[in-house]
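Just passing along the structure, written as structure tokens.
Here the complex is missing one protein chain, while the rest keep their positions.
Presenting subunit A:
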Amino acid sequence: MKINKQIAALVMVIAMLTGCSKFLDRPLENRAQATEIDYANTSLMYQPVSGVYRTAASGTFAKWISVTIRSVRGDEIETGNDDAGQIAIHNYQNNVTVKSYWGINDMWISIYGVVLAANSALEELDQFGQRIGSGDAANQKLHAQYEAEVRFFRALGHYWASRYWGDVPVLGIESNDPNALSNATKTSRADVLAHVMEEMDYCIANLEDARPNQAAHVGGVTKYTALMLKAKAAMDLAGNNNGSPMWDVVLDCTNQITTSGKFNLFPDYYQLWKKPGKLSNEAILEFQYSDFGNATGDIVTSGGANELWGNFFLFQGPENTYGMPISGAGWMVPSQKAVDFLTARQDTLRMRTTILRCGVNGVPGTTAVTPDGDQVSGNAGLKKYFNGKSYYPKNQMTVDRVDYYGANNNIRVFRYAEALLMNAEAKVRKGQSGDIPFNEVRVRAKLLPINGVTIQQVLDERRAELICEWWGERFNDLLRTGQAATVLPGFITGQSEFLPIPQEQEDRNSNLKN
């Protein structure tokens, strides 16, 4: 009897629990829920685009390690520490130390991270696009413009990837399927650049005709940003060949920028890199950040999520052991060669702007003073200099904002000054006079104008104007003009032009070995 009752009770309990199907089927806790996006609501259409801007600005293009790697390939920046990978890159080694160096893999992922984000956003834009009525011309135009903004960043990623690695894959919207990532194949460098130029034609046709600081989304990419990228791609393809038709493209694009009347150089070269120079009329492309003027709370820097190190200004800041407000990790040390170059030119303003000192010859316990009156000490590594273009003086910092050095500054990527110098170079190479655009840049730097400038003078001016900036222009200029092997110790033509494809990438996709 009792047994039967017990068994019956057991069966009931089991049946009851089984009945509670919810018990196992309840959704997981503390997870992002599945989100429905209302693609018919065109007011949301800019959201995936804004997401791409953020991806491009934080933790990717301006990430500390990729900035360092592309800078130490030139002769303006020393490694600042004895990290074996960086030193090997600096010495143009191509062995395992470089190939399996985490930094080049991180740089690859950073750059392609923007490409993948752009492809993902294009798929989102496609969803919005399908729901825009055929008669809704205004939204169709916006849709095309937004798509162009996203495609600009994708092309910028491909452009930079091919600049650092040569032949690289071009990833289209098919890469939204992860399996495609394991099978992607390489495209030749020339074809990547041609692809970038083609993409820019779409962008030029569909982007806003405005100076970036006057764009609807202030500081967004416009027609002129696309023209600039197209010109740069064309210039890389043209190389040192004055007869290349690509110089026509460079000239045409830069002419469109200079004759638009929308741009002018920021008058103060020193302040250009500081708060007053943010998003000036010289800015063609700038990555934007903010601390919103608040001493604490929300902040946007170039680092990824929770990545203090990723802050562009912080890792280049001097190791101010003696605890003054300007303090960082002391990477990216301006080379003596760069200092000597500016000194020899008597390029005082650029020197004063770019080359700042750490104490007396870097000796611990000594102190130097910046043009803005900040004290900077020597350091254990005896590093003498730090890069003034990423120096952010205390008197411009948001009051009481102490946690992120350089928090409220933007990163200058493409400047009108460079467009002018490209215009000058194209003109000179095509046998025209480049004096006007050339001297506009020179005069702003408080240097005397030169008449009848030569290619070498333009290249020297480029070197001085862009000195210690972060996009590898100096190295690229030496490459495209064939001077690398003579100027850079350790550089071997045919071997040292590009970084090796990261070992980890080859391990995941054997197509990259070919």
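Assume a contact is a pair of C-beta atoms (placed from the backbone, for glycine too) under 8 Å apart; a residue touches a chain by one contact, two chains touch by 3 or more; residues count from 1.
Here, contacts and distances are computed from a predicted model.
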Among "Cytochrome c-type biogenesis protein CcmH", "Iron ABC transporter permease", "ABC-2 type transport system ATP-binding protein" or "TonB-dependent receptor", UniProt-listed name of the chain not shown: "TonB-dependent receptor"
Sole residue of A:Y289, A:F313, A:W331 or A:F438 that reaches the chain not shown, by the stated touch rule: A:Y289
Options A:I132, A:L171, A:M246 or A:A484, residue touching the unrepresented chain: A:L171
Residue, one of A:L279, A:L349 or A:I436, that touches the chain absent here: A:L279
Touching the absent chain when the full complex is considered, from A:A194, A:V300 or A:L349: A:V300
Residue numbers in subunit A that touch the chain omitted from display: 2-3, 6-7, 10, 13-14, 17-18, 23-26, 28-32, 34-35, 37, 46-55, 57, 81-85, 87-88, 91, 93, 95-97, 99-102, 105, 108-109, 112-113, 115-117, 120-121, 123-124, 169, 171, 175-176, 178, 181-182, 184, 213, 217-220, 275-280, 288-293, 296-298, 300, 305, 320-324, 327, 364-365, 377, 380-382, 408, 410, 489-490, 492, 503-505, 507-509, 512
